[in-house]
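If you scroll down you'll find the structure; I have some questions about it.
Only one protein chain is missing; all other protein chains are in place.
Here is chain A:
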Amino acid sequence: MRKNAILGAVLGAMLATTAGATVAQAADREIVIGYQAPLSGDRSQYGEMFRNAAQIKLEEFNASGKLAGAKVAITFEDSKDDPKEARNIAHKFLDNTKIVGVIGDFSSTVSMAAGEIYAAEKMPQLSQTASHPDFTKLSPWQFRNITTQAFEGPYNADWIIAAGKKTAAVIYIQNDWGISALDGFVSGFKAKGGKITATEAFNPGNRDFRSILTKVARQKPDVIYLAMFYEEGAAFAQQREQLGIKIPLYGTSSLYSPKLIELGRESVEGLHLATTFTPDNPDPAVQTFVKEYAARFKSEPGMFAAQAYDAVGIMLDAVAKAGPSVTRESLRDALAATTNYPGVTGATSFDPVTREPAKALAKMMVKDGRFQVVTGP
């Protein structure tokens, strides 16, 4: 008897929610954006940041009244940073006729796995972080709002050469993204007359860099260039300190997170990197976002949260431009026409041919326990 009562209550509650949803739809047209990101598994911290930032942007947008006669909703799916999951999600999103555009995924590998399906079935896809050069080459349906390693690598290489350093060892994570970061940096560094002493890959999930450090220390390069994420970056810097190695560290923007300093402490002092987002930026849009994020989620937003915030913003602005009766086709065209979208990671425009975003990078280093903008080499 008790079991039946509980079952009844649950069913009742479910019916009530469904009824509620139907009423809401009747009142207003609903446009849905799919968001696929790793919400569980060992990259889930990034998915959480994306979801947090996306929620803030979505509420701002719906409250702004930019889109009359319709409300936008975002439906999240957990890709677990797994290409197989991403493909399943892609099919699921395609089957849902309300979904007109997709944001995600996190890593280039997973974004491209889903992207192949979106390309074939004509669904616009915007990744907040996929920086592999091939991602936007999949089809005219792929967009991203992050600078690629083909751009960032040579930029960092110029910076290192300008600082009078001629030799570098590169440590990179063994995945699509890591390899593209390696290629971007190495070609840029060699083009400027620099010499690469070693390129060392490590497998994702590895936290012991002592043997790589020992090997690299033997060659005495002027700098070590890190193409990895902040968890690994913090471990790398700590172990470098334990081994008494003093070679300066430079890294990709993926290291840019308050967590790098929280985990790495003194060992990350002096680490240099270039990034599109700094929470210290006095721009009012940045400060509004930083304050709102901190108030809701009790932490300072890093570059990843900012990337998602802007990706959602770009997508929603495109939806608004395409009007309340938006289709996948019209949304793609509206996305492609994005020019000077005023985001917290700088103004974004898509190149009409390559759909690559043009963005400005800021040079930063860790100084006195926080990221600070550096001017000059």
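By definition in this document, a residue touches a chain if its C-beta (ideal position, glycine included) is under 8 Å from a C-beta of that chain, and two chains touch if they have at least 3 such contacts; residues count from 1.
The working rule: contacts and distances are computed from a predicted model.
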{"item": "Choices \"Branched-chain amino acids ABC transporter permease component\", \"Nitrile hydratase subunit alpha\", \"3-isopropylmalate dehydratase small subunit\" or \"MnhB domain-containing protein\" - which one is the UniProt name of the chain not shown", "value": "\"Branched-chain amino acids ABC transporter permease component\""}
{"item": "Of A:Asn206, A:Gln287, A:Ser330 or A:Ser349, the residue in touch with the unshown chain", "value": "A:Asn206"}
{"item": "Contact residue for the chain not shown (choose from A:Ser139, A:Gln174 or A:Thr197)", "value": "A:Gln174"}
{"item": "Hidden-chain contact residue, picked from the options A:Lys57, A:Lys259 or A:His272", "value": "A:Lys259"}
{"item": "Of A:Glu121, A:Asp183, A:Glu241 or A:Glu329, the one touching the omitted chain in the full complex", "value": "A:Glu241"}
{"item": "Residues belonging to chain A that touch the chain removed from view", "value": "40-45, 47-48, 174, 199-203, 205-208, 210-212, 214-215, 217-218, 231, 234-235, 238-239, 241-244, 259, 262-265"}
